[in-house]
Structures are given as structure tokens and as C-alpha cells.
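Note that one protein chain is taken out, while the other chains of the complex remain in position.
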Amino acid sequence: MPVYSEKVMDNFMNPRNVGEIADADGIGEVGNPVCGDMMTFYIKVRDNRLEDVKFKTFGCGAAIAVSSMVSQMATGMTLDEALKLTNASVAEELGGLPTNKLHCSNLGADALHAAIQDYLKKKGGNGDGRKAE
Amino acid sequence: MPVYSEKVMDNFMNPRNVGEIADADGIGEVGNPVCGDMMTFYIKVRDNRLEDVKFKTFGCGAAIAVSSMVSQMATGMTLDEALKLTNASVAEELGGLPTNKLHCSNLGADALHAAIQDYLKKKGGNGDGRKAE
Amino acid sequence: MDRHIYFDHAAATPLLPEVVDAMLPYLHEHFGNPSSLHAWGDAPREALAVARAQVAGLVGAARPEEVIFTSCGTEANNMAIKGLAMAQQARGKHIVISAIEHFSVLYSVRTLEKRGFTATLVPVDKYGLVDPQAVADAIQPDTILVSIMHANGEVGTIQPLKEIVQLAKERRVPVHTDAVTTAGTIPVDVMDLGVDALTLAGDSFYGPKGAAALWVKRGTRIIPLLDGGIQEGGRRSGTENVPAIVGMGVAAEIAKAKMPERIAQATAVRDALLNRLPAAIPHTIVTGHPTQRVPDIASFCIEFIEGEGMLMLLSSKGIGVSSGSACTSRALKGSHVLEAMGVPAEIAQGSMLFGIGIDNTLVDVDAVIEALPPIVERLRQMSPLYDKYLKSQKGG
Partner (left out) sequence: MDRHIYFDHAAATPLLPEVVDAMLPYLHEHFGNPSSLHAWGDAPREALAVARAQVAGLVGAARPEEVIFTSCGTEANNMAIKGLAMAQQARGKHIVISAIEHFSVLYSVRTLEKRGFTATLVPVDKYGLVDPQAVADAIQPDTILVSIMHANGEVGTIQPLKEIVQLAKERRVPVHTDAVTTAGTIPVDVMDLGVDALTLAGDSFYGPKGAAALWVKRGTRIIPLLDGGIQEGGRRSGTENVPAIVGMGVAAEIAKAKMPERIAQATAVRDALLNRLPAAIPHTIVTGHPTQRVPDIASFCIEFIEGEGMLMLLSSKGIGVSSGSACTSRALKGSHVLEAMGVPAEIAQGSMLFGIGIDNTLVDVDAVIEALPPIVERLRQMSPLYDKYLKSQKGG
């Protein structure tokens, strides 16, 4: 019995959207290598939608698979939709995670949300009148 | 690995001198069925020697083997020799006993000694001047 | 030995061929550690999950995770008594058990008494039955655990456990039961019984030595007995004995499937022994309950002689039985079970226990009925007690 579901393994072995976006609209970094996991998400926003999502992740197989899955799920979403993306839906989409790895899915959603917050903050700071929710 | 040595088994399976002596010169009874072992020894004395020794024993295999061995060792001994017969020599003669069964060899020697004491007491009581040691 | 008739299944059961076959891959290629994250961990991890479900299935547990594998029934009982009591000690320090519990329960309680706990030992009647009301009456405001065995391994009496549990629950006291004698033999359903924890052992139902289990209802707090790593959900550390656990799982599944036919077969052999032995040997007493007893134990006391001699002479005829508790026959103490049932100590010395197995037949009973009477007679001829009895009869 492998520790991870097939879908987790696929996303771990062949992670999608690894990398960074040089001129990202928002960057979110969560976690801490001291605790074993750290994720950086990069987003490109166009018409209030996530046009591109990339990540770099330091962490276990689950952390990498979660990052890959979050990036795929988020791409194309509106910001509001992406902000509503939950750890539970990520874990579900991955066909489940071992209980002791569920925190990885929290981290994935958190990193994405942090990148969006970063974008909203910067945008607010640019003076176009839109405030961070 | 059998629990008992060959010699114990032989004396248990084919105990020598089982029985009672109708006109015994001395009878010794030790132990208590409540504790699991009880032995009765009967002796016939002639010229200060044990001419005949018989026993009845309620107890484990070791108790029966010890009784058999004590009866054989004692037969032909002078009373003094028989009184010096120890539990250790009985156990040795049997090729050893499991540690948790060593008390059986005590019982065997004790029963024999009790029978001799009984004889000596009766004799003393008969007024022939010899006292129990 | 001309014949080989094994009648001591309470002491050890032979492993089913299916059990050994299931174990072998885990002694060969699947030797890996179930905690290993690489490929070598996969098969052992899967095997543990399967065995856990099989064992849960045997006792009607809702969730396989409630099954904690241990190395033996003794460990499971120690864990249950010490672990449940220690987890509840803020609420109280009083424990209720019966007087006829297995030593692993009894002495675990004794150890807790050294740590400030107190205990009430509920008595049994002459059949070895615990009165549920006596358990209820023993419960105090500070009682935090009741442990009553499902059936006794020496006399086979089955306790009215459901009633006991109900009365304990009304008083909000959790109940553990040692089901080593029953699980795998008669239907045992943790939901139906209503217990909070239950001990079972694979080697009592044709599984291997080295695997047993404590089922603990979800939500029940228990302090581990073995501290360490993260195996068994952190409740029982130590590398899992995968081959033995696999064997226990398979044995559990087979026990469940074959239970009705096994019960029918054992009952026939048991009843033949219970009827024929006292008829063939005067001064023989059946111990245990006439009807409330497990199908695979026939137990007696044969008066005026001691059990060890009997069983060794029977062994020399190729027949294996035991005397007193199979597990403690070297303890040199009279059975505390028979004592609690009021059997006089000298009579208890002649205890004889037949543990009936799946291969025993009525032909085996014939062999016992043929072999045993001369052995008893021979030992009685040697016995000063019998002597006294005969003389008293003559005198009287």
C-alpha cells in the first residue's frame, strides 16, 4: 500500500507549474524550512483572473503534489474563486492525503492566498482605488 | 527438552517401594495436600538399620520420584546415615530437579526423617533407654 | 507414543496451513518495515491494514483503527488495565475486577495498587459466574474501570457480560473485557457487548504466537504501555511484528467464517468428555457452569490425586492435556480460579483441563476414556489421601 494516492504520486513525480514568474503580479511565501515545508507561489493576474500560477516548494512529496494541484486548480479562476479555494478541496482533488500530511494542503491554499493578498495590496498601493478585501 | 531428567522420569513412571508396611516400626507424614504435596513414609528397622522403606505420595511427578529415590537410598542405611541424608543428595542422585521443584526433595528427606523420629520416639517410649536425637 | 492426541488448545493451537502460508511472504521478500516510505514499506503496510480490518471484523469493531496490535494477550491486558486506569486517574483510582481474572489482569491491578490505586475483586459462585449486581455494588464514586473477562480459560464459564456492562454504563464506568478465551471461538461483538476495550489473542484461534490485539473504542483515552515511536497511532510503539499480525488476521477471518461448524464440532466433543469422564472415573467433579460455558473447554477435578502426574502419564500415552491454567502450570500454586469457586484446595490439585481443538473427534474421547482410568487408579494407589478416604469409608 503506497503512502500516497496515485494522483498525489503523479503530481509529485511530474509536478505542473514549477518555477517562478519573473514579473509576477503577486508573490506569496508561507511555511518555514525549519518546520519542513516552505512554498512560494507566483501569480500573474489579468482581468481579475489568475492567468498564470507558478510555485517553488521545499518539502515532502505531499507538499510538492499539493503545490502542483493548487497551481492547476487556481489557474483560470477569478481572484474571489481562488480565495475561496480550501485545503479540503485540494486534498479531495488529490484523492486524499494521509492524515499526518493534511497540513500540507493548508500550506498550499495559504501560499496561493498570500500571493493574491500581495497582488491586492500592491494594486491598492498603486492607487487604483481597489482595497484589499 | 523434557522438564525432568531421565532418572526423575524413571522413578516417576516406575516408582520403587510404593505402598505401606502394615506393621511399620515408624511412620512419617509430611506436607499438606492443600499445598500440593503430601508424603507418608513407612520404615522397618532391624539392628539399627532400615530394613524396609515404603511410601505413599500425593503430589507432582517430582514428589513421586523423590519418594522413590529416598526409599531406595535409605534402604540398608543405619538410622544415623539415614538421618544425614539431605535433600541435596537426593536431588543430585536424581540427576537434578527443576529449581521450582527443589522443595520436593526437602519433603522426601523430611518424611523419611519423620518416620525415623517416630520410630525413635516409640522406642524411647518402650523404655529401652535410647532417646530421640 | 502410539497415538498423538492433543487436547490442550487452551495452551497453544497449531497454526492453520493458510495462516503459515500467508505469513511466509513476510518472512521472505516482504521483510520491510511498514513505516518505510520507499517501496519496501508498501507490502508490509498494506498487510497491516488488511489484518487490522480482519481483526476488527472478527469482533464487530466499527473502525479498524480501533485495533491496536500487541505482542500477546498479556501485553494487551497490561496495556488495558494500566493504560485505561492511568488515563482516568484524575477522576478516581478504584478498579473493579473479578476474582478469576487471568494473572495478566490480576497482577496489573496489583501493580497499580502499588501506585495508589485500590481494587475490589468481585467473587464468583461455584460455577465461576460473576453476579452483575455484585459488580454494580462494587462500583464506587471513584471507580474508573471495570474489567471482567468474557469467559474463563480454566473452566470455560461465560460471564453475563452484557448485563455487567449495562450496569457499569449506568454508573458511567468504562468496561474492559479479556476475551482471549472467546474471541475467535464464539461470537464476540464489541458493539453488542457494549464494552469500551477488549483483549484478544491470535494464538488462541490457530494464529501464530506473537500477535494479539487490544480493541479500544474510539474516543476512549488510554496511556501507552510501550512509549517510543509512532507505530499503532502512537499507542503501541515498536516495529510491528508483520508476519505474526498477518497470520492473526487470516486466522481471524477463517475463525469468523467457520465459527458455526467449529462450535458444533467442539460442543459434541466437549459434551462427550463432560458426560463420559465422570462416568468412567469415580470421584470426578465437572468444574465450570453446566450450560454457560464455551464449547471448547471441558474441565474436571479428579479427587485424591494431583494433576501433574496425571498429565505426564497421559503424555506418555500420547495424550496432551493440562492441569490448572495452561499458562501457569509451573507456578506451583493451586488455581485461584478454582479457589474462588470454592473448590477445596486438595481437590483443586487434581484439576484437569481439556482444550478442544478443531481436529479433535469422538475417537479422541474414546482414547482418553481408555487411557485415563488406569492412570488415575495407579496414582490413587500411591496416594495417602485415597488411602485415608478408603479407610474412612471402611470405618464409616
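Each chain carries a letter (A, B and C) given by its place in the written order, and its residues are counted from 1.
Definition applied: a residue touches a chain if its C-beta (ideal position, glycine included) is under 8 Å from a C-beta of that chain, and two chains touch if they have at least 3 such contacts.
Please read all numbers here as calculations on a predicted model, not as lab measurements.
**Q** If I'm reading the header right, one chain is hidden. Which shown chains does it touch across the whole complex?
**A** Looking at the entire complex, the absent chain's contacts are A, B, C.
**Q** Given that one chain is not shown, which residue among C:Gln54, C:Asn78 or C:Ser335 touches it?
**A** Once the missing chain is taken into account, the touching residue is C:Asn78.
**Q** Have a look at C:Ala11, C:Val269 or C:Ile305 and name the one touching the chain we're not showing.
**A** Going through C:Ala11, C:Val269 or C:Ile305 one by one, C:Ala11 is the residue touching the chain not shown.
**Q** Among C:Leu84, C:Val321 or C:Ala367, which one is in touch with the chain left out?
**A** C:Val321
**Q** Thinking of the whole complex, not just what is shown, which of C:Gly57, C:Gly92, C:Pro123 or C:Gly238 touches the missing chain?
**A** C:Gly238
**Q** For chain B, which positions touch the chain that isn't shown here?
**A** 1-3
**Q** What does the interface between chain C and the hidden chain look like in terms of residue numbers?
**A** 1, 6, 8, 11-15, 20, 23, 27-28, 31-33, 35-40, 70-75, 77-78, 102-104, 107-108, 110-111, 115, 203, 208-210, 225-231, 237-244, 308, 311-312, 314-315, 318-323, 325-331
**Q** Could I get the residues of chain A that touch the absent chain, sorted low to high?
**A** Residues 12-13, 15, 18, 20, 29, 33-40, 56-61, 63-64, 100 of chain A touch the chain that is not shown.
Please note the rule applied: only the chains that are shown with their structure count from here on.
**Q** Could you put a whole-Å number on the gap between the CA centroids of chain B and chain C?
**A** For chain B versus chain C, the centre distance works out to 40 Å.
**Q** In whole angstrom, how far does the Cα centroid of chain A sit from the Cα centroid of chain B?
**A** So the centroids are 89 Å from each other.
**Q** Where in chain B do residues touch two or more of the other chains?
**A** Residues: none.
**Q** Which residues of chain C are in contact with two or more other chains?
**A** None at all.
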